[in-house]
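One protein chain is absent from this view; the other protein chains keep their places.
Naming follows writing order (A and B), and every chain is counted from residue 1.
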Amino acid sequence: MTPPRLSLVDQHCHSVLRDDPTADSFAAHLTESDAPPAPGTSHLDTQLGFAVRRWCPPLLGLEPHCPPGHYLDRRRELGADEVNRRLLGSTGITDYLLDTGLDGGLLDLPGFAAACGGAVHEIVRLERLAEHAADTAGSAEALADGLAGAVREAARTAVGFKSIAAYRHGLDLDPAAPSRAEVRAAAGRWLDGRPPGGRLTDPVLLRHLLWSAAETGLPLQLHTGFGDPDLRLHRCDPLLLTDFIRAVRPTGCSVVLLHGYPYLRSAGYLAHAYPHVYADIGLSLSYTGARAGAVLAEALELTPFGKLLFSTDAHGLPELFVVGTELFRRGLTGLLAEWTAEGAWSAADAERVAAMAGGGNARRLYGLDG
Amino acid sequence: MTPPRLSLVDQHCHSVLRDDPTADSFAAHLTESDAPPAPGTSHLDTQLGFAVRRWCPPLLGLEPHCPPGHYLDRRRELGADEVNRRLLGSTGITDYLLDTGLDGGLLDLPGFAAACGGAVHEIVRLERLAEHAADTAGSAEALADGLAGAVREAARTAVGFKSIAAYRHGLDLDPAAPSRAEVRAAAGRWLDGRPPGGRLTDPVLLRHLLWSAAETGLPLQLHTGFGDPDLRLHRCDPLLLTDFIRAVRPTGCSVVLLHGYPYLRSAGYLAHAYPHVYADIGLSLSYTGARAGAVLAEALELTPFGKLLFSTDAHGLPELFVVGTELFRRGLTGLLAEWTAEGAWSAADAERVAAMAGGGNARRLYGLDG
Partner (left out) sequence: MTPPRLSLVDQHCHSVLRDDPTADSFAAHLTESDAPPAPGTSHLDTQLGFAVRRWCPPLLGLEPHCPPGHYLDRRRELGADEVNRRLLGSTGITDYLLDTGLDGGLLDLPGFAAACGGAVHEIVRLERLAEHAADTAGSAEALADGLAGAVREAARTAVGFKSIAAYRHGLDLDPAAPSRAEVRAAAGRWLDGRPPGGRLTDPVLLRHLLWSAAETGLPLQLHTGFGDPDLRLHRCDPLLLTDFIRAVRPTGCSVVLLHGYPYLRSAGYLAHAYPHVYADIGLSLSYTGARAGAVLAEALELTPFGKLLFSTDAHGLPELFVVGTELFRRGLTGLLAEWTAEGAWSAADAERVAAMAGGGNARRLYGLDG
């Protein structure tokens, strides 16, 4: 089998930096840590760091694995605009589902669309939406009563929602929708003494947002698995969502389990057992680099092939789009070549599954061809 | 090393359908989901579906990976009896340990024995036994006092027991045997308002059954790990049985951890640490198809080689016996060939371990040669 040149849908990503990153900021975008590296270590001495050093230098005219300093020099020489254009242009991604819930010197949605040259669709982050609403709410009651409407309003232009309840509380939430009285009381507690921009961590309001999103019928992306030190990983096992998944099933909403590492097999089980559950394979590949094929293979155990979704979860650096797509393509191609060579799969099925995971499933789920 | 033609003991399986399945029923037997496939997806687009399409068509005179429709046409043309005979006859299984606790158009035990041509031994499902007892019990007291006796009676002809407490409650049960008073009270609560055929979910009675079975000294099979949406997977981690395993040790009963995916390494640890614990590798291979060798390899990390047990957990379709045996044989042969080629194992040890896992361990544990 020759490596297919898949047309990819990146079903979960973020925008890139407008300006040149400093060396420290570049390294900080390649780790989930919130701190400088330990003495004597480097944030680039990781699978992700090595993957960036493999794939990106040639796109800027350098040798793979050249010293990081050379790469950063060349990057600055070309400038952020040119680097964004070259790297984003290399990936073969045709559609980007952009989570617009992060700040920090990023290109806005039109700016990103111009840089990447693809179709860009918005994913609305629920906690951010609530925090904006809280910033301008006249009263707790108005906030409480207005949240569901704000979610419905966002659904008019977004293709899906995202929740980071995993970060803000953990996935061990009460699965039921809270009552109107509970939501009002929680809104009161939250607004009382909240500083401007204060984060939403209240579990009642987090649940209210999840249920409000579910009732729009749009796909609901949930962070699961690893991330930065804001979360407790064992409280991000997607299996903790089982009762929520059951409860939300009658709404007709689809649940997309993002990332999931190291609980990819659990996410695959949920996608297998429940018709409305889908499993993402994004961040887990970028961060595991040379091991991406082995990690992807675990996701391909129980996940029905019509339920697997590609993404990069890239954020800030266009390098993360490059690495995410290269690792996905090579990992998938390697597995399919092995399985067809030994006769376990037919070549026709392998090609079909590659097209589904790379973009077909996402196009159908988010209605991108609609 | 040439692939050994192992004589296999299938230490956990179910009977097959008497009649031709419809296309929908065929697909439904190839998933743990309880629902039609999601829009645009198919229950056959899975590792298990592809494994069936690889191994079974040639046994009916078709090409591997032929379209599912051709296969089902050919299957109907031959008829269920002939298909059962051909597929079951291809496996090399000499002994079947049949869990008789499922209904739904299946061949009865003598009918299955005639179809498979092997020796068939009964595994009695504890919850089913209790539900039958409840259907005819004169009083709660009579039910409570009679359960242990019914279990002892079943032990006269069965070779082992099985519990699906994982489904009915989760494995996070109180490890201790309940008192007689607790059992009587629980039986009263259960019978009170129970519809005919009503399921047993009461944790006190589930524990009473487990302890009654343990006291017979027969091996006790426990469902662990994945299954259909009736269970919560994170409450089926075999490690949740640790305190029960310790408590039951003095009875002399052996505990067999069934399935276990994705917690195979945890099951291997328990089999390693406790002399009376055994680990099954069945369902996990069928459902992971092209990945079966990789999954089996994890079970071969800590599980002592005298503690690993082959099974298919086939149910309804004879195809599942074919796939379960082919994947086990190829997966095991592949690993042993790799390890002997690099000198890590001797060829003699590899052959010995293959014979143990394929049937020798089960023969010894269940006394099949007695």
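Basically, contacts are C-beta pairs under 8 Å (C-beta built on N, C-alpha and C of every residue); 3 or more make two chains touch, one makes a residue touch a chain.
Because the structure is predicted, anything quoted here is derived from the model rather than measured.
Asker: Among B:L240, B:A290, B:L317 or B:L332, which one touches the chain that has been omitted from the display?
Answerer: Of these options, the touching residue for the absent chain is B:L240.
Asker: If I consider the whole complex, including the chain that's not displayed, which of B:Y71, B:F112 or B:Y269 touches that chain?
Answerer: Touches the omitted chain: B:Y269.
Asker: Tell me which residue among B:S179, B:T201 or B:S346 touches the hidden chain in the full complex.
Answerer: B:S346
Asker: Can you list where chain A touches the absent chain?
Answerer: Where chain A meets the chain not shown: residues 31-43, 45-47, 50-51, 53-54, 64-65, 226, 228-229, 232-234, 261-262, 287-291, 294-295.
Asker: In the complete complex, which positions of chain B touch the hidden chain?
Answerer: 237, 239-240, 242-243, 246, 254, 265-266, 269-270, 272-276, 297-298, 300-302, 304-307, 338-339, 342-346, 348-349, 353, 356, 361, 364
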